[in-house]
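The complex appears here minus one protein chain, its other protein chains still in place.
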Amino acid sequence: MSYEEKRDEIAEEVKPIVAHTMPFHKKAPAKVVYITIVFTIIGVLLALFLPTHMFPFSMSPEMHDAVLTFVVFTIAAAPVAALVYAIAAYSLIAWRKKGANNNEEPPEDGAPSHGSGLITSLWIGTSVVLVLFLLVWGMAELSAETAQQSNAIQVNVTGQQWMWTFSYPGTGVTTHNLILPEGRQIDFNVTSMDVTHGFWPVEMGVQIDANPNVIDHIAATTNRLGSFDVRCSQICGLYHAYMQTKGTVVTNAQFATWLASQGASSSSIQSYALSGK
Amino acid sequence: MSITDQQMHDSHDDHGHHGHYEEGGNHHDTAQEKHRKEHMATWLFIFGDVVFFLLELFFWFYLRANNTAGMWRAANCTPANGKLGPTDEGLNTCTDGLFNPITHAIPKANPVYTIIVFALIAIAAAFVWFAEVQSRKGATKKTTHPLTALALFFVLAAIAAQFYQFQVLPFTTIQGTYASTFEFYMGSNVAHFLLALVIVTGLWSRSRLGKFDNGKWYQLHLSRLFLVWVAASCVILGLVTIFFA
Amino acid sequence: MSTIAPMLLEDTKLEPKAGGFYRHQNFLTGLIVGILSGFIGWVVSLALLQGSNFGSDMVVTVTLTCWVIGFNAGMGTFNAIFRWILGHDQNHEDELYAAGVGQGWKRYWKYCTDHKVVGTQYLVLVMVLFGVGGTLAMMIRTQLLSPNSRFMSPETYNAIVSIHGMIMIIATIIMVSGPFANFIMPIMIGAKDMAFPRLNAMSFWVVVSAVPPILGSFFLGGVPAGWTTYAPLSVQAPPAMDAFAITICTFVISVTVAGINTLVTVLTMRAKGMTMGRLPIFVWGSIIAGGLGLYAMPAFLMAQSALITDRVVGTGFYVAEQGGTGWLYENTFWIMGHPEVYVILIPPVGALIEIASTFARKPVFGYKVMVAGISGIATLSIMVWAHHMFTTGWAPTLADPFMLTTELISIPTGIIFLCMVGTIWRGSIWTRLPMYFLYLFIFNFIIGGITGIYLSDVPADQYFHGNMFVTAHFHYTLLGGGLVGAMGAVCYWFPKVTSRMLNERIGKTAFWVVAIGIQITYMAQFYEGFQGMARRVANYNALFVDANRVSSAGAYILMAGMLIFMYAIIHSWRHGKKASANPWHAKSLEWMTLTPVPLENFLVDPVVTGHPYGYGEPDSKPVAPEMPVPVSANSGGSH
Partner (left out) sequence: MKKFVWAVVTVLVGAVLIAAIGLGFHDQQYSSPYGTEVAKSVGMITVNGKQYQHVVLNLVTEPSAQGTTSNGQIIHPGGNPSWPAYAVTNEYQIPANAVVTVKWSQYDSGGVVNNPYFAKPRGTIGGIERVNGKPVTGVAADNIAHTFTLRGEPGVDPRFFLSVPGPISKLGDNAENNKGGQLVQFSFISGKPGLYVWNCEFPCGLSVGGFGAVMSSYGYMSGHMHVV
């Protein structure tokens, strides 16, 4: 039996399922837009009011940038997510069909559309614009953060299993609790004694790995008195979870007093305070 | 809707030239389909191997660029200065991989052995290629068997030469990243050569049985593709070790 | 009709030829030879190497390598190579035997070349791996129930975190590519088997041999370095790390072989009329993921083999004292690691597109755009690896370009969403179980995708990196997206694979428990991330206790859901209602053949005359549900 004969024989035996073209739902797009707007508003409201309750207290402009970026990106992404959710939800509510034979057989077919060039182009165009916005925002923030300020001071950070030690070059002071003066840009020179650690002064909003035999740099500016956490963000073995300590931001006078109490000479404190590049 | 000739032609090649291919194999296939698949698979395997190879080169040049002291240790890691100290607290001792301080300069590898190794594997690949050319011309096992035997001999010689080079190196793996990368390259050569050994042993054994007679050259062809790649990668790695030491 | 190939329809007994020892090889002989070989390797290496520098690492490496080679030798992986060398090529009867003809259930324990057997084997293996990985996840969440938890020591906790991660990565890489790209994909394109049936069996049994070493790592000191095993911590680690690296190297062989096999199958074995423009999206997904795996896996092999040499012969690639650097590992690892994420995700996305079309009774929205989108993701994914390294200190000047490429990925990802919701739009939504998982995927993956945007931005990443936010993000994508998609795929193809219908009432119960469990578990982890909890910690500040308890509670719910889902599968596999050949009245080729699928899949070579999504089209050809139809009988919808 030839192939064509066999195919025709089978085609005759089977009852065709009648294709059903769905009527065009004139109001559907408008309804989806309404739902999208509602979802977007919810998303924007959450973005505006939730982060202040979720993020820890900001101790630096860098942390503030991270929170701001979170808010702005959420607002930018909210309409996209809202639209996808709205289409999915509306389709489910409006066009849900129970199949024949106690839902064993499928319902009649949906609209035989293979897509729309217009919608696809619009969608891609919008994503390109959004991506450009994200990129420009990120680059602007990044260049602002890496800018060197005139009042910067140097702090050497050494990670090792499973401790942080901090030293203030030139003063001979080393400590395991980070003490920083207020209102200064701090240049952290981060290195490691053994494996890779992640230096993360949490409320300062910056993070850099401590790698052996390399000095990594990260800068953050202290703009508030108070204490913050320093954690290790890169798994480093047995006591990784315990590799954390406290940092404190104090006034410049308190800072000088503290350095002196740790045995630093007054001349070294003087030159250290002016050590900014 | 009927099936057009074009559609019929889309996925089925003509079935005319079985004579040029070895019969048998997968019960689903004509010999020609089998050839097409294996040809594609060989190239895909070589593609994966090329990715690995490029990363090997990346390791070499990255470590070379990162280090300025002898044997590619860190810049401050010289016999005169036994300490690595990025900050004033840093007291990492500058050691080899076994905590021994570095006390003397170490010579780099002799390129002669490298050249011998890649020459031997290149000759092996050339013999397989020659066997393929002969088989395409319709040669019998009288020609292919000696040729593949020679290829087998040179693969074995390449392996022996590679192991000999391991023996005579003036350094060991622990002495800096130059030593590490150099010996890693040699290890990857050995892995390639062992794979080549399996293949060429098969070619030799099968040519003895006359499996490549009567124009059934396609396994020789696939083997040749792989062997040429093995030889090429060995030559490139060798030249890198010589000119970018 | 049934006269076409009676021998293939019936479970004909093929008597083993006398003397063919390879016909008696099975899982048991594999185990015996593997253990024996491992034991010999252990004894010999102990005698020769113990006491030398790196002695215990050498012993572990030799022993486990011997196990892998021995198991595969005992299984029959190398038979074909030896036979080829000796010139004893398989004859037709041998091949039928290797394909499992006449061996009943025993063929599932053998080096069986039938792609449907391999697919089924993979399905069971994936379930076992998820069981192991999930159990370890429960350990993690139990430890984190309270600060200062003394449920486990930090050492055990770190080991569990690492192995949970790697087992889950292995399981997710093969969760769709294993079962369905093997069982379903060849049928979808009208092929009789995979291009290289023996390599197909090899890809499975090699993964099997890779599993014991990674589990054995618990008895070798534990891997303390997370699934990423960043050097130099992994160089410092106990011999467990050697076992881990051997598992990876072995697994790489399997994925490479499987990737080559998938690509060659689709490129050379399509039925008449199955042009590339008519391939189902799932097939596109399989070959793109296969190709991407072929690019990614050699990088993993490079990263881990250099790690092995650092540990076993003292090379210094990653050791600062010798001039190496951990950045080299990190780069090589993420050159693998980011494409690998899409190796995991693309096949489930492809399966979900099939589901969307079938259950919305509509053609796929923008077929070509979808294929372009998946290809775009794959292409971009090889250029974004350093976004995992924004905070490592490596090349800060490259932050901007990697930010660009990373954010560009959201364009093709957006296309996938467009095609999914576009397919649903104006469909007739038939709410059978697979469709539930499509909806859950859309819900979760939007969250996973958007949280990825923050991580692509360097200033925000400096807060979120190495933090529970990242953990929640990738669980939303890989579990909430990938695994949910795979569960949808299981529900969708269950009737074809097992010949039975999945019990939808139990399945839907499982679905809702899983869906709720995911949201509770990972929303709480996002919250921990906002608060500033670091990843992979055995102990945490009391400040995080509430979020952690919620997350653990969610994880237990998730566990219950997964167990119910497992019960649904096991119960339905044994007692489910018999499935017809095409229970969903779908139009792609895998539904056009009998259930159970006969050896060589089709009784008559199929000829394809249209794309597989001809729903609702006026000139759509009828579909014959239970017939051995020689044609994917739907019209060529023009597009």
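By letter and in written order, the chains are A, B and C; residue numbering begins at 1 in each of them.
Convention: a contact is a pair of C-beta atoms (placed from the backbone, for glycine too) under 8 Å apart; a residue touches a chain by one contact, two chains touch by 3 or more.
The structure presented is a predicted model; accordingly, all values stated were derived computationally and were not measured.
Checked against the full complex, the one of A:Thr40, A:Ser113 or A:Gln160 touching the unshown chain is A:Gln160. Contact with the omitted chain, checked across C:Thr379, C:Thr405, C:Thr509 or C:Ser580, is made by C:Thr509. The missing chain, though absent from the display, is touched by one residue of C:Pro224, C:Gly323 or C:Gly366; that residue is C:Pro224. In the full complex, chain C contacts the hidden chain through residues 135, 138-139, 142, 147-148, 150-156, 160, 221, 224, 232-233, 235-238, 319, 321, 503, 505-506, 509-510, 537, 539-542, 545, 559-560, 563-564, 566-568, 571. The omitted chain makes contact with chain A at the following residues, 158, 160-163, 165, 174, 176-177, 193-195, 212, 229, 237-239, 241-242, 244-246.
FYI, only the chains that are shown with their structure count from here on.
Comparing chain pairs B-C and A-C by the number of C-beta pairs in contact, the larger count belongs to A-C. Between the Cα centres of chain A and chain B there is a gap of 43 Å.
The mean-CA centres of chain A and chain C are about 27 angstrom from one another, to the nearest whole unit. Residues of chain C found to touch two or more other chains are 320-321, 325, 607, 621. The set of chain A residues touching two or more other chains comprises 3, 212-214.
Interface of chain A with chain C (complex): residues 3, 6-7, 10-11, 13-17, 19-22, 25, 28, 51, 54-56, 62-63, 65-66, 69-70, 73-74, 77, 80-81, 84-85, 87-88, 91-92, 95-99, 103-116, 119-120, 123-124, 127-128, 130-131, 134-135, 137-139, 141-142, 145-146, 190, 194-196, 198, 200, 202-203, 205-209, 211-214, 216-218, 229, 231-242. The residues of chain B lying in touch with chain C in their complex are 1, 3, 7-8, 10-12, 24-28, 33, 36-37, 40-41, 44-45, 47-49, 51-52, 55-56, 58-59, 62-63, 66-67, 69, 71-74, 77, 84, 92-98, 172-181, 183-184, 187, 198, 201-202, 205-206, 208-209, 211.
Listed in rising order, the residues of chain C touching chain A in the complex are 1, 154-155, 158, 161, 224-226, 230-233, 236-237, 320-321, 325-327, 359-367, 369, 391-393, 396, 399-400, 403-404, 407-408, 410-411, 414-415, 417-419, 421-422, 424-432, 439, 442-443, 446-447, 450, 453-454, 456-460, 462-467, 527, 530-532, 534-541, 583-585, 604-605, 607, 614-618, 620-625, 627, 629-631, 633, 637, 639.
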